[in-house]
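The structure is given below, and queries will be raised subsequently.
All protein chains but one are shown at their positions in the complex.
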Amino acid sequence: MEQLTELSYALDTFYFLICGAFVMWMAAGFAMLEAGLVRAKNTTEILTKNVALYSIACVMYMLCGYNMMYPAEAVNSIWPGISFLLGEDNTTVDVLASKGETYYSTMADFFFQVVFVATAMSIVSGAVAERMKLWAFLSFSVVMTGFIYPIQGYWKWGGGFLDQLGFSDFAGSGVVHLCGATAALAGVLLLGARKGKYGANGSIHPIPGCNMPLATLGMFILWLGWFGFNGGSELKISNVEEANAVALIFVNTNAAAAAGVISALVTAHILFGKADLSMALNGALAGLVAITAEPLTPTPLLASIIGAIAGIIVVFSVIGFDKLKIDDPVGAISVHGVVGIWGLLAVCFSNPDATLVAQLTGIASIFIFVFSASFLTWKVIQSIIGIRVTEEEEYQGVDYSECGMEAYPEFTNSGK
Amino acid sequence: MEQLTELSYALDTFYFLICGAFVMWMAAGFAMLEAGLVRAKNTTEILTKNVALYSIACVMYMLCGYNMMYPAEAVNSIWPGISFLLGEDNTTVDVLASKGETYYSTMADFFFQVVFVATAMSIVSGAVAERMKLWAFLSFSVVMTGFIYPIQGYWKWGGGFLDQLGFSDFAGSGVVHLCGATAALAGVLLLGARKGKYGANGSIHPIPGCNMPLATLGMFILWLGWFGFNGGSELKISNVEEANAVALIFVNTNAAAAAGVISALVTAHILFGKADLSMALNGALAGLVAITAEPLTPTPLLASIIGAIAGIIVVFSVIGFDKLKIDDPVGAISVHGVVGIWGLLAVCFSNPDATLVAQLTGIASIFIFVFSASFLTWKVIQSIIGIRVTEEEEYQGVDYSECGMEAYPEFTNSGK
Amino acid sequence: MEQLTELSYALDTFYFLICGAFVMWMAAGFAMLEAGLVRAKNTTEILTKNVALYSIACVMYMLCGYNMMYPAEAVNSIWPGISFLLGEDNTTVDVLASKGETYYSTMADFFFQVVFVATAMSIVSGAVAERMKLWAFLSFSVVMTGFIYPIQGYWKWGGGFLDQLGFSDFAGSGVVHLCGATAALAGVLLLGARKGKYGANGSIHPIPGCNMPLATLGMFILWLGWFGFNGGSELKISNVEEANAVALIFVNTNAAAAAGVISALVTAHILFGKADLSMALNGALAGLVAITAEPLTPTPLLASIIGAIAGIIVVFSVIGFDKLKIDDPVGAISVHGVVGIWGLLAVCFSNPDATLVAQLTGIASIFIFVFSASFLTWKVIQSIIGIRVTEEEEYQGVDYSECGMEAYPEFTNSGK
Amino acid sequence: MKLITAVVKPFKLDDVREALSDIGIAGITVTEVKGFGRQKGHTELYRGAEYVVDFLPKAKIEAAVSDELLEQALEVITTAANTGKIGDGKIFVTNLEQVIRIRTGETGNEAI
Amino acid sequence: MKLITAVVKPFKLDDVREALSDIGIAGITVTEVKGFGRQKGHTELYRGAEYVVDFLPKAKIEAAVSDELLEQALEVITTAANTGKIGDGKIFVTNLEQVIRIRTGETGNEAI
Partner (left out) sequence: MKLITAVVKPFKLDDVREALSDIGIAGITVTEVKGFGRQKGHTELYRGAEYVVDFLPKAKIEAAVSDELLEQALEVITTAANTGKIGDGKIFVTNLEQVIRIRTGETGNEAI
């Protein structure tokens, strides 16, 4: 019997670790997606940002973020309090004594959680690409991963006021995606559009990404990683019901993404007369973001419908932001923000425990807090070291000014 | 005891899901392989095809394909009948009552199966690359994933007449790979060769792929995914024998691929005097396809030999199809079709239950049915919307005509 | 009870196989990293090397390497003796009779081990890139994976004299990484620097890699694979303690890599004034190599520190080797060799069983043996077929001379 | 001696090259260029916004020829590069004062 | 007829093109080139060692013009390409003996 409990603990821990590894892989996905959608002259820098932000997230979340998000004893339901470093893992004795309450390793939990923070931060890098200073961005990521993300994460997943209120966000359409997109929006508003993106008389000049296979690879990596993202968020797999739940989450996650691709592709074809690959990629991610708020209660058919609507929303959202002259090179704010909200609202269709009021409260709380905190942080960084490269550096490409190194030295005329 | 049954169910379900995730990853592999082996001007379109076909496969298989392949009650051993959408998963009560008969989640099974369909369809996209209309291809993929694949899949895995006959196809050298290759062949015959590929006096003009690292990445992704493909096809891992079986499948799958690389590389070196990377990649895939029909009964040494022969076959097959002026840009028909047949025959070397007659009957049944059904479908599509782009569009590249977007706008002179 | 033992065996086997699959994926990581860091004209060849060496490793290790490394009966503690091919897997009866001693499939063990050999060999290919003959390299890889690696592997993991001496190397900072780097060093010394790399008066001419996104992807793949590399080396997960151990290993592995990135990036920024992406990538790998010798006993904070120091070491090491005119295009000797030594020494900080003497003995034994054996092997190959391409071939690129095929025919002027 | 510079459609390059070779002009130098002329480029799409790729890829062929061969060369280029559609390109002729073959140091007509 | 060859900063290309088009010169041929001149390239970094990228990317514009339009063309190019900073580039003028429009066979000023 004890051995059974131990084996069960081992399986749940292993499942958690594998799901975590899949989510970690999403870091590569964001890096490839963004590197594919910027111009060649800004590629080294966006890669550097992605590698570094993941690393910073890991360090900051270990130092204090994890403890803030899941405090041993919270100060109150809004402010978790601060403490540092990770504690000990569960002992065998505790596990056996817990009667199944403690069913996975704390370290595995930390690993799973830390890759989530990185995901939230990755969303930002795409939106501010091609014009933001590298070190300004990295400074922001310290604050974001160490404080902003954990605080609002605590509100829901750490048992704070949003959780108490009945806000429903299974795997983080709000806590992770909306949060990241909101921080990105604050940055983009302060930063302004890339030079040459918007013309005098309302004209919009597309700036095509330099490497579509890379962007497509990034999308596939994210899709794969999302099975860990959503599947792991069930937190347990070791009995029939839980195993079925995880399986259903895999199916629904996949279905929503697939439907998102198709609807985005068809929408784009109707609007533009061509099959816009970049929209298909955004459609897949939109489907994934939308189903993240509740991948368990919908049937696969409903999951497909939620994903399909997300795919349509994202196309119009991308176009809409461009009309508003909010320049987001990879469409991150649309994919993770606008569609994140759609996902949170769509929970009400299938989860009887969710209420529209709670969902709206959650959305508003996350948005207002993250926007204010991020805006303030960006402002402070701006006043100290500045956030935008000079016009000449932007023309020449941030690869040269920030990293001193080209991404494709043999394939382009350098310094263009 | 009940808890043990549940845990066992959880482990088998988890194993199934992870294997499924690996196979899903193969979609990225095909996309990268094909994007690497076409010219730059056709890259966006092949990526779009790959993303879209995977999505269509997921939707169609959920709508009716799965039910046709694994019908609750089949009409007869050839025609499974039609029904829609997925049913409920197993309840805990049923699982416990089943005494180990029901040992994994139906949803996990669906997930695993759906990524197989996508694999079969992916095979087609490579063979018809660089000249087929996007929407013609996508229309075909609706029929293929919703009907053609499931029907012949039913014959073997759903318990239809091929299964009853003793046809042996462990993980789908026939049901998946030969099926995909046959559909591709029908398409290619109707479509004709790419312009400029075959000269007047029997001369062959190679059209080199534009991005070999991408093709290599695709091959590695497929190799990794194949552990899920073959490993998951054991369907169970939760006791010593099954665990050993899965382990042996991993070893054999790996061995066959490795041997395929070496033999293809050596064969190519003997024939051409150079180490042809594209042949080494095809060799790996050939090894994988060949062992797929029976990865469990051979010893690792025999698996290596089967893979090595596959590597030799594929080189000659690629050359042979070129001689026949059957233009297959990525070698899909050779890798999946010709070698798929070799794999099915090689089952007889190690599996005492397999008979040559049954294997030949299986091969013939699948080939004839899939070829006829595909040919008809392609013909219908051809007569309604056409299947081939115009000569001018082909010259300019289908990226522009079908997707309106370049894959590498900064690295090539556009519109070439 | 018996069923529990079987289930436990199944879980451990499955965990082993998944970890093995992750390590196999590292082969793709090395291929991408190296393809990104060489020039376009040498890309096809480095890809061919990577695909082929992995395959050769699989064949040789199956033929004799595995048996040499884990001999049934060793001749003595230095020479294991030779025998061929793999034996039978454990029977259910044996497993049940073993009372938990035999807790995973031998085939799973083989699979896990074989991907390690490939890793060691992959290290070599990067260091000798852009100038070594393809078939010379492949010949070396036969000797390395069939004999050199297994013999020193036996010394530690097979129970040879280093193990008896108390040498501590959890997952192979020494056995795998130092071993690979040492073989590379021997090759590089014989081979000499790439033409044009070092100028007359001590000047160093950097030769930038042609594709940084590919290099970054390679790094991410390696990072992901390393969870299998280190995590799987615990060998067991099926109880609370083991599960916790594996979880801690995941956390520490991740922490060391993250810290390595940050410290390398900051060090580079201090030294050069720019954020050098290539150093950040090396920093990540350095962190990973360093923690590989002991990922279990450090706290996450200590793991971060070990990784951070590794990130600093690697920057200075890369610069240092360049000063010594030892030309290593991808920094493999620094990352795997120098930092491997650091990792082995750092074991003493957290593992009370490790002694400095044992560690130094281990380092020296591996280095001296692998260096001598490799040097000899390289020498023999040199005298028979030569190891370096001609100056003209080098100028034109080894893609043409060795593979007859360009990697990016449309993106560069061929034959440059 | 004259320098002929012909800007043609890229897919006509091989035809022109063969035509020149047939009349004894084996040496040419080719550059990938972007052409702007009456023929207009096309529009592409990216994320829902259109943009004009207003240049067209062309091949620029430079051939040094002796005065005697000039007329014939112009003729065969015009014929080989002609598709009758807009964008077929142009031929420019300038005077060449000197030609040197680097390998041998030969000059003038021998060097061509 | 004259052939104007202007080597300018790449980001001035559009301005020059529009300026030429305004005075009626719609046809031009553009090549990506590397310029070496007084303006020096920059240094880049790779793995801790610096190296000089000593060329600068420039755009080379070739336009055949009639004798009458020459002066005006030179003027508008000079104005449009000017930034006042080093590296603005140069304009070369050579004599054109003949121009042929491939599509129609027209020659001389009609062909421009």
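Going by the order they are written in, the chains are A, B, C, D and E; count residues from 1 in each one.
Here, a contact is a pair of C-beta atoms (placed from the backbone, for glycine too) under 8 Å apart; a residue touches a chain by one contact, two chains touch by 3 or more.
What you see is a predicted model; the values in this text were computed from it and never measured.
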| item | value |
| --- | --- |
| Touched by the hidden chain, restricted to displayed chains | B, C, D, E |
| Sole residue of B:A255, B:A268, B:I305 or B:I387 that reaches the chain not shown, by the stated touch rule | B:A268 |
| Residue among C:L17, C:L47 or C:M405 that touches the chain left out of view | C:M405 |
| Residues of chain C in contact with the chain not shown | 395, 400, 403-406, 413-416 |
| Residues from chain B at the interface with the omitted partner, ascending | 204-209, 268, 271-272, 274, 276, 278-279, 315, 318-319, 322, 331 |
| Touching residues (missing chain, whole complex) on chain E | 2, 6-8, 31-38, 55, 58, 60, 74, 77-78, 81-95 |
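Please note the rule applied: only the chains that are shown with their structure count from here on.
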| item | value |
| --- | --- |
| Given chain B and chain D, the chains that contact each of them | A |
| Chains in simultaneous contact with chain A and chain C | B, E |
| From the options A-D, C-E or A-E, the pair that copies B-D, where over half of the contact pairs coincide | A-E |
| Intercentroid distance (Cα basis), chain E paired with chain D, Å | 18 |
| Two or more partner chains touched - positions in chain A | 4, 7, 11, 18, 208, 211, 217, 272, 274, 276, 278, 403-406, 408, 411 |
| Where chain D touches two or more other chains at once, by residue number | 32, 34, 44-46 |
